[in-house]
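With one protein chain withheld, the remaining protein chains of the complex are depicted in position.
Naming follows writing order (A, B and C), and every chain is counted from residue 1.
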């Protein structure tokens, strides 16, 4: 159930290159490799500037659970994209997709979230 | 030489009531009683917003030396009043005038400084 | 050919515009009744009706400016405390909006003049959502969608949200601007509203500065100085985002 998948979706990322609201993404240089975390459990969505932040936990196939952190665009950019602070609630089980930080482990630049109802929301 | 004088200069303060750049002065409620510290030695002028800050030491008549802190208007208001960051240098001997903080000891809202050359500069 | 036509039209209309502007500024008439331009505090006035409810009284009693006043760490205070500040502000009138740009904390307000209402999803903010209407030569601004904030330096709380709103009335007489703020907040105010009137002077040839404020060197933003500084330090650090291992 809980599978970390690495995919290459180059065409998709061309479209999303401009989504980085604040810093140009130099801390998340590899945008061709997407990390997919199924069965992530939401802890908190910090809906703030200059960057939002998604805190969640994820258990790997060996049963090891750890806290993860996802970086999002700032709240003004989220608002403009129709993503509001009620996007997720604590305890929600979701799939988080994103790109790895170049030095901090378990830190992603989140590109989309698959909500409990199956809808996938692209994040700016 | 080093005398702390308490003066009442009500007329002067009417003119200067609007000088509080940021907060209305509720932490320095008694503006009729001015504290005058002669022979203060400048440590540092922090020329910043929302409030500047003057750090200096002062020795009382009993020879006891202590660090004092003066609150100023923010740097944008100081600029507008023609008071620049080179107003004083570390080591300058000056007279500091101001109003006492309502709870923090050795903390003044600075109203003016008498510079080493004898000029008195009113602070906004 | 079409391009030529529009170029001609542009030149002609530019001439008309120049004539129009010349007429409007004869004897300074346009400026004398206009909100447009730079203004600086003349008189801060004082509050009328700022009577706290019991719950507001509790908030006031517990208020500590070094931790409870966001402006101490360079976060813009909300409407009235910004309007109260000493640095000048500028008003720019456009057809669809009136901009009010305060030097203090670089606060930019956009007052909607085209009747556009706040969208349902609009998040609350320290400047809220403002709609302006002219009542004679008086500009009336209603602001809603405000975040909870402070009405004065003593920490008088404003509730924000849907039940609380602030009405402003702007009136120019010559080089004097009077602004009346009326606050409606059933949670914190005993009476129906609290009001305060500021007057400003016109500031010709004003020069505005960027309001640089860095929380690292902002004065006043400190740990509360109590008897247990270590506990306070830890408490303060808890307010900051945690550091992932």
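We adopt the following convention: a residue touches a chain if its C-beta (ideal position, glycine included) is under 8 Å from a C-beta of that chain, and two chains touch if they have at least 3 such contacts.
A quick note: this is a predicted structure, and the numbers were derived from the prediction, not measured.
Engineer: Specify the shown partners of the omitted chain in the complete complex.
Structural biologist: Result for the missing chain's touching partners among shown chains: A, B, C.
Engineer: Residues of subunit B in contact with the chain that isn't shown?
Structural biologist: 46, 53, 67, 69, 75, 79, 82, 84-85, 104, 106-107
Engineer: Can you list, in ascending order, the subunit A residues touching the missing chain?
Structural biologist: Answer for subunit A: residues 18-24, 26-27, 46, 48-53, 71, 73-77, 79-80, 104, 124 touch the chain left out.
Engineer: For subunit C, which positions touch the chain that isn't shown here?
Structural biologist: 6, 9-10, 12-13, 16-17, 19-20, 23-24, 26-27, 29, 70, 73-76, 92, 94, 99, 101, 105-108, 110, 119, 123, 125-127, 147, 207-210, 212-219, 221-223, 225, 229, 233, 237, 239-241, 243-244
One rule holds for everything that comes next: only the chains that are shown with their structure count from here on.
Engineer: Please work out which of A-C and B-C is bridged by more C-beta pairs in contact, and write that pair.
Structural biologist: B-C
Engineer: What is the distance in Å between the mean C-alpha positions of subunit A and subunit B?
Structural biologist: Comparing mean C-alpha positions, subunit B is 51 Å from subunit A.
Engineer: In angstrom, rounded to a whole number, how far apart do the mean CA points of subunit B and subunit C lie?
Structural biologist: 29
Engineer: For subunit A, jot down the residues that touch at least 2 other chains.
Structural biologist: none
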